[in-house]
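Here the structure comes first, spelled out in structure tokens, and everything after it is commentary.
All protein chains of the complex are present and in place, except for one that has been dropped.
Which chain is which? They are A, B and C, in the order written, and residues in each are numbered from 1.
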Amino acid sequence: MSPRRIDTGGRRVDRDRGIRFTFDGKPYSGHPGDTLASALLANGVTLFGRSFKYHRPRGVLTAGVDEPNALVTVLKGNIREPNIPATQLEIYDGLTVVSQNRFPSLSFDIGAANQLGGKLLGAGFYYKTFMGPVVGPLKGTRFWMFCEYFIRRAAGLGRAGYDKDSARYERTNAFCDVLVVGSGPAGLMAAKAAAQSGKRVILAELEPRFGGSANWSSETIDGMPAADWAQATIAELRERKNVRLLPRTTVWGYYDDNMLAALERVSDHKRDAAKGEPRHRYWSIRPGAVVLATGAFERPLVFPGNDRPGVMLAGAAERYAAEFGVLPGRKIAVFANNDGAYGTALALKKSGAEIVAIVDVRRQVSEAAHAAALSTGGEFLAGHAVVATEGGTKLSGVKVQIFDAATGALSGDPRSIDADCLIVSGGWSPVIHLASQAGVSPQWDDDRQAFLPPKPTQNWIGAGAFNGSFSTAAALSEGDAAGRQAAGETDGPAEELPNVDAPALQSNPAPVFEIRTSGKAFVDYQHDVTAEDVRLAHREGFVSVEHLKRYTTLGMATDQGKTSNVPGLAIMAEALGKPIPDVGTTRFRAPFAPVSIGSLAAERYGDLKPERLTPMHDWHIEHGATMYSAGLWYRPMIYGHSGETIEQAYVREAKAVREKAGIVDVSTLGKIAVQGPDAAEFLDRVYTNMFSTLAVGKARYGLMLREDGFVMDDGTTWRLGENDFLMTTTTANAGKVMQHLEYFLDVVWPDLKVHLTSVTDQWAGAAIGGPKAREILAACVTGTAVDNEAMPFMGIVHGEIAGVAVMICRLSFSGEMAFEVYCGAGHGTHVWKALLEAGKPFGLVPYGLEALGTLRIEKGHVTGAEIDGRTTGRDLHLDWMLSKKKPFIGSAMMDREGMTAEDRLQLVGIVSLDNRPLNGGGHIVEQANPEDPANSLGHITAACYSPALGKFIGLALVKGGKSRHGKRAFTSDPLRNRFGPVEIVSHHFFDPEGKRMHG
Amino acid sequence: MLITCPYCGPRDVSEYTYQGDGNRARPDAGSTDNQAWNSYVYDRLNIAGEHHEIWQHSGGCRAHLAVSRNTLTHKVSAVAFARDAGHRKSDRHRKSGGAA
Amino acid sequence: MVDVLSPLKPVWKPGTHGNTTSGVGVVLTETQPGSIVQVAAWPGQEKKLIAAIKTVTRLALPDGAGGGVASDSKAAFGIAPGKFLIVDQNEGFAAILSGIMTADIGTVTDLSHGRTALRISGPKAEWVLSKFFAIDFSLPAFPVGSGISSVHHDVFAQIQRSGADQFDLYIFRSFARSFWMALGHASEEVGYEVS
């Protein structure tokens, strides 16, 4: 039993209450406030996980977000949350956690055999092998894929589940004057100063408790323990209405124009979330100014065996003792290149540990450090280094040797020291990730042996350890100044800064990163990148920092190099004989720490897009419609009777339209009010045909091209008044057409007096067509006649149906005598029902998109399948609509050589000659060759069974177009194994003269 | 990214639609200068630096805006209504009737 | 007169919902005004338009972007340059506005059926709306009476603050049901009442 709970310290835990949880099936207990790491340490557990490549046993290295080793999977029923750092996971009653990347168990892992491969599996080994034989069954990619199968299973960390996560994730927007990131002494002072100015302040802290280093420091502020000062300050801030405190909130992204992204873990620490309470909340915060008080990460030193469970960062050890009341070991050795760890040693001794030795790479240390070392009672080994660790899956001792910090040379005989814990400090790296994301590269500082933030390119102000100011006094004063500056205050501090009583220890380290001797020395713990791997990369020429990273995978693990980046660079710099800043540093990218995908998808999670419903939607559902999603809309596909197939249903519906009458919901058509004195002129410019000549009370079919001369959309436009048009667009292109028109009006022709308004949702629309359609209207429309005189083809009338004002236009998509009836959307169902009621005696049926499609194929009308963005007006035989009397959008571009070429695909009709169905997407060939399909002439855009013709027919885009009319060809559809003869015919299959719709 | 709409004020980029390069001059509607049309439709300056472009505040007032923005830093330096910004200069699409 | 069918009908569930342990955070309702009308002035005619609106509604629209004013039965606010949304409890207001709007001032577009009017009120109204829109809903930034146009993904919304903790949202009718459901979902955390 090495680590254990002690009687002192532990501000964060509630010792009066117990919590039970399991780790790998074994029950443990802890206290509220514990992390999984502190609770397991308190239970004497040191083995937390296995590393990525070699499956080496690993303990817990840190106490925070920088943890590379102790990753676990949390189980909530069937929901798995993999790769959660034990150092961030707050325990609750019933928490179930399992370890990762081991088989069959954490203590006995077969994968650890990879360590035997050791030198064979150096950096980049996989690029040099697994190519396999050049001939035989494993040629090509087969051998690699065979090997890859096993490599994949050995790699990876936790396992994701397959069951839908039922937890709630939310997103919110926040605005404030000052966002303070980090609540250590600097952040607290900044928040306080900004709050006092009355500005809106948000203080975000990634830990559950505000206070940062004050929570575990043994210093005093204003005469009280630092932690008490922090809690008092927080209590004061909590009282203020202009301050929002966000605990458990990681600010992870710094985007353009001072937009920051944060993740609040709202209920992860609870067994059950409250009703409606999210698990995570993603904050997108737009502050006026940001104070970055994000502190610094302690760095480990690189030496053989530095990954053995029981090796821990010094600051982490101090945290476990002070915050959680957990001592990481009984006999603790210290290994450092700076003074910081001496304070830790003192604190741990005070907590009851035995400090067996303090090993410092420096021959000379400060007086304060020397005095501290002596008072720990441990052996003081200045000018020494740890050269190995001893033990199995648990540290039992360390080996030390005399070390020359200037040359890196070791001398004398190695000597063993018994210890069950080794705490290490290799200096501090300011947490400059957010500043770097904001678009600047950091600058190296020789004194601190660290990268510091440079001048900001966005509106942030740094404070405290973030700036490399590692003392609490500096943090307080910089925090105060930053807070006031961020709030726009120009006066000096309002009150005196708190005074700090701290030991005179200096955290500037000696420039020593690695103890170079035999044995695996880890730079990147999680990815098992060793110092030798870095040197191998150097030998092979992968010396640029990006090459180093990519070749060795250094810094690419879940901790993103928080503990490994600087040591890795230092080793490369040494190999190159260059100073560290000349090697460079990689750009920090969002997120600062991993972010749940659920939170980022939050607001749309489970409902990617809103549903768009027509006014008659509920009626369709009630009447057995099978709905089809068309963009965001839902439209009836068929109204199937029981026992009917889709084909039977649409054939019945289409037949009814041709023989009696049918009604279809066309409310989804885009509708744009085009109003103003220049409306007609505007339409002349955007349509290929003329609209200024259209009489009031009439409608016209219009064609629109894109600027590049290809067809964009079609539809009818109704002239309701001299200056008042109602344009309709296809359902799919409604938004695109609106933006297209708005663009031209705003940017190109601002002198035109035209207003455009989307009125798609204002109108319910129903198209009623068939030989009986007019009679049905006559039976229910009041206030207007509906005969040929009152309503000629394309004529518009206003009247009433069942007490509701309607607007009716006689136009036809089906080729039958047909009318579109429009009314206010809120009256849509009312009018729809009245029409059906009136149509009952005439055999009126509702029909869906399938029948609509059948009717239009029979007529050869084009839709999105033909207007696919690559066809020209001529390809679709719509040349007659291309006015020669005026320029219009696309007119100048539509005659270029590529658009008039002989071999373009052109619209034709096809008839199945083997009396079997044709498939949309099938191709057309002159001779079908199922074994080796080739020589496609084009493809089928739409196909159906035509009840009017009694044949399977389709529309197709085919090379040669009209010249192939009457010729035989084949459909070639290898994907659905459909091959067979077709005849190419005109696309006007049915009633080509249009007698039926003209009546 | 933040664009300050002259009508709506500063709004997040998620409310806007990019409507392309603002350096292009549309030939006269009746122009038969193919080279000019082709260049207008297809060719771009694609500046690495201060770039004139058109955005629509599609999730707001729906006005088109003439924006100057640095393509290296994403910083917006100027915004105006496109209808006031003179993009139409080269377009002399005569109205068939009505006042100019 | 034939009733206008609410798009929310099948999902309209009066009563309290969500986590009401600390009270009702927001009240959600559909206000169903009789008229929602867009009026738009030609450039330079804005003042005349504002005057015309005042004649008919007695609402004095303040100058400036997004400016608006609301009374018990009527509301008006700017939604775009030269464009305003006018809301009246009575039907047929578009015709009245058309009567006074001459072609040289601008245009009138009736949207009474095309927009669904939702109201959210209560101490947590700002909090709930912040989940949807990247808009600073705090009172100083968004004063009573003023309006904005914004979007929650595909759902376009025009919003007027009609009280210190009350907002009226005008949503495309076809999206109204989806948006209403989302609004309820987002309000569960603070507890909500539908009435």
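In the analysis below, a contact is a pair of C-beta atoms (placed from the backbone, for glycine too) under 8 Å apart; a residue touches a chain by one contact, two chains touch by 3 or more.
The definition used in the following text is that contacts and distances are computed from a predicted model.
*Asks:* What name does the UniProt record list for the absent chain among "NADH-quinone oxidoreductase subunit M", "4Fe-4S dicluster domain-containing protein", "Sarcosine oxidase subunit beta" or "Urea ABC transporter permease subunit UrtB"?
*Replies:* For the chain missing from the view, the UniProt record says "Sarcosine oxidase subunit beta".
*Asks:* Could you list, sorted by label, every displayed chain in contact with the chain left out?
*Replies:* If we consider the entire complex, the absent chain touches A, B.
*Asks:* Looking beyond the chains shown, say which of A:K128, A:K455, A:K885 or A:K995 touches the absent one.
*Replies:* A:K128
*Asks:* Which listed residue (A:A261, A:L422 or A:A435) would be found touching the missing chain in the intact complex?
*Replies:* Of all options in A:A261, A:L422 or A:A435, contact with the hidden chain holds for A:A261.
*Asks:* For the full complex, which residue in A:A274, A:A590, A:I621 or A:A805 touches the chain that was left out?
*Replies:* A:A590
*Asks:* Tell me which of A:D14, A:D447, A:E546 or A:E926 is the one touching the absent chain.
*Replies:* That would be A:E546, which touches the missing chain.
*Asks:* Where does chain A touch the missing chain, residue by residue?
*Replies:* 52, 79-83, 101, 118-120, 122, 125-131, 134, 139-141, 144-145, 148, 151-153, 155-165, 167, 169, 171, 253, 255-256, 259, 261, 284, 439, 532, 536, 539-542, 544, 546-547, 550-551, 553, 556-558, 560, 589-591, 594-598, 600-609, 611, 628-630, 706-710, 865, 868-870, 893, 896-899, 901, 919-923, 925, 933-936, 939-940, 972-976
*Asks:* For chain B, which residues lie in contact with the unshown chain of the complex?
*Replies:* 1, 12-14, 17-18, 20-21, 34-35, 38-39, 41-48, 51, 53, 55, 69, 71-74
Please note the rule applied: only the chains that are shown with their structure count from here on.
*Asks:* Centroid from C-alpha atoms only, then distance chain A to chain C, rounded to Å. What do you get?
*Replies:* 32
*Asks:* With centres defined as the mean C-alpha position, give me the chain A-chain B separation in Å.
*Replies:* Once rounded, the distance between the two centres reads 30 Å.
*Asks:* Give me the residues of chain C that touch two or more other chains.
*Replies:* Residues 134-135 of chain C touch two or more partner chains.
*Asks:* Which parts of chain B, given as residue numbers and ranges, touch two or more other chains?
*Replies:* 12, 58, 62-63, 81, 83
*Asks:* Once bound in the complex, which stretches of chain A touch chain B?
*Replies:* Counting only chain A, the residues touching chain B are 255-259, 286, 439, 457, 677-678, 681, 684-685, 692, 707-708, 739, 742-743, 746-752, 886-887, 892-893, 896.
*Asks:* Which residues of chain C touch chain B in the complex?
*Replies:* Answer in residue numbers: 43, 65-66, 79-81, 83, 134-135, 148-151, 156.
*Asks:* List the residues on chain C that touch chain A in their complex, please.
*Replies:* Residues 1-2, 4-7, 9-10, 18-19, 21, 38, 40, 42, 103, 106-107, 109-115, 127, 130-136, 138, 141, 152-155, 172-175, 177-179, 182, 186-191.
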